[in-house]
Every structure is written in structure tokens, then in C-alpha cells.
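Excluded from the complex is one protein chain; the other protein chains are retained at their positions.
Moving on to chain A:
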Amino acid sequence: MNRLLDPKFVNKTKRFVPYIMAGDPTLEASIDIALTLQEAGVDAIEWGVPFSDPLADGPVIQEAGERARKLGMNIERAVDGVKLAREKGLTIPVILFSYINPVLAIGEGRLLSLMSDADIDGLLIPDLPVEESDSIRAECRNVGISLIPLITLSSRDRIEKICQNGEGFIYFVSSHGVTGTRESFSEKIADSINTIKKYTDVPVLVGFGISQPQHVSYFNTISDGVIVGSALVHLIGEQKYALMHKRDKVEGLDKIKEFVLELNS
């Protein structure tokens, strides 16, 4: 059962969804982080697949991807990591976040069957606009996985077309540019979200640049929740030595938990 379509996720308000890079600093650490995030009460996890040319990402996530790739992380192992996390008690929805080329390299069909097997609920491909996504969306539907669409401030008259295919949630990109923390946000976001609401009932979550508790509380008033990536990935990068060593691991994980609780307070 796709957990993104479960009443628990569908009826929630103020959803908080963190992004982490699979394999940063190690796959084992990513699994620990995921379980810690669940403990901290997050509503779902975006599980990133590293790629050599992540052109929607800023330096923080680029560097995390490089760290993961150096230790041999790839799309197949990333999916396998979710399976391991499920075995260790991860029960919240998981969305696999990958650029299109790794998806094509492993093969759409094979990827989706591995994802089903690992109990992954959603797939998000940042460089696959709606025009190019028909075939993979059909395959996703076959196996009950939601293909998460993105909408941005520049989507304008494209919003209706994108909403027609929305499932799970809609990822609203808060600002022009790549992932990374930001100080301020456009006032037009609320208008765009209202437009989206005309076309779909699927929850709209805002991501890109969210790093402060006041960002979270602001977006919780105009949308259905937030996605936090770079700010968390940056913290994981700072804690990488702690997270890699048994002795200091708990300390590293506690910092992550604190960070989430404070952001989402």
C-alpha cells in the first residue's frame, strides 16, 4: 500500500518532509538518520540518489552526492538501503529522488520493481517535466508508486496540465535557482498555491531554501507542509565523522533530531 495515499499522510496538516542523500556519509548512517528522523516525527523522507551532474542542486547537495559516490553509492544500492531501513523499522512514506539519467541507466521497469520490493512510495525526478513523463508515470501507476510533480513560480499556464497528473503531493519550488538555503521568499508563492488548489486536492509542499523555524511556520500557513533539504544535508556533512564512528554516532544523531525539532517547533 502506497503510504502517500494513506489517510495518515493525506489527512495530516503541516507536513514536514526532510531530504537526505543516500550514502552520505555511509549507507548505514543514512539508515540511522532516517530512523532518527522518524523518531523526530517527520511525515515522510525524500531519499536522494547521487548523480555526477545534478543541475538542480546547489553546492551543499552536490558535495553530499560526491561523498556518497566516492564510497560506491548508486541507484540500485540506494533503493536497497530503503529495504534495509524498512527491515529496521522505518514505516513512514519514502520518496526516491533521482535525476533521469540514473533511472534510464538502470531501466524504468527494473527500477520500479526494485522500488516496490523495497516498499518505496514515491518517485521524484527533478529533470523530467510533465511533457516527458507519460511512459514512466504509466509504469509507476502499474506498481502503485506516486510520481511526484514539481511546480515553480514560472510554471504559470502550465500549472493546470501538471496538476492533472499530480499524485502523492505536489512539490512547489519556492524560488528560481538551485537547492540551497535562502533568506527571503517571494510573496507570489501564496498566489501560485491558490491557483494549484483550484485544480487539485493533492497536498502542496514547499521546498528549496527552507532553513529557519520562521520559514517553516510561514509556509505552514500558506501550504500543506515543507520539504527541508540543504540545511539538513549541511548539518549531516558537519557531523559526518561522528556519524561514521560507533562511539560518536548517538551524538551526531541527537544533533539531527534537535535540528528537526527546533525547525518544526
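Here, a contact is a pair of C-beta atoms (placed from the backbone, for glycine too) under 8 Å apart; a residue touches a chain by one contact, two chains touch by 3 or more; residues count from 1.
By definition in this document, contacts and distances are computed from a predicted model.
UniProt lists the omitted chain of the complex under the protein name "Multifunctional fusion protein" (options: "Peptide/nickel transport system permease protein", "HEAT repeat-containing protein", "ABC transporter ATP-binding protein" or "Multifunctional fusion protein").
Screening A:4, A:118 or A:151 for touch with the missing chain picks out A:151. Touch with the chain that is not drawn comes from one residue among A:26, A:74, A:146 or A:239, which is A:74. If you put the missing chain back, the residues of chain A touching it would be 51-53, 55-56, 58-59, 62, 69, 74-76, 99-106, 126-129, 131-132, 149-156, 158, 162, 173, 176-178.
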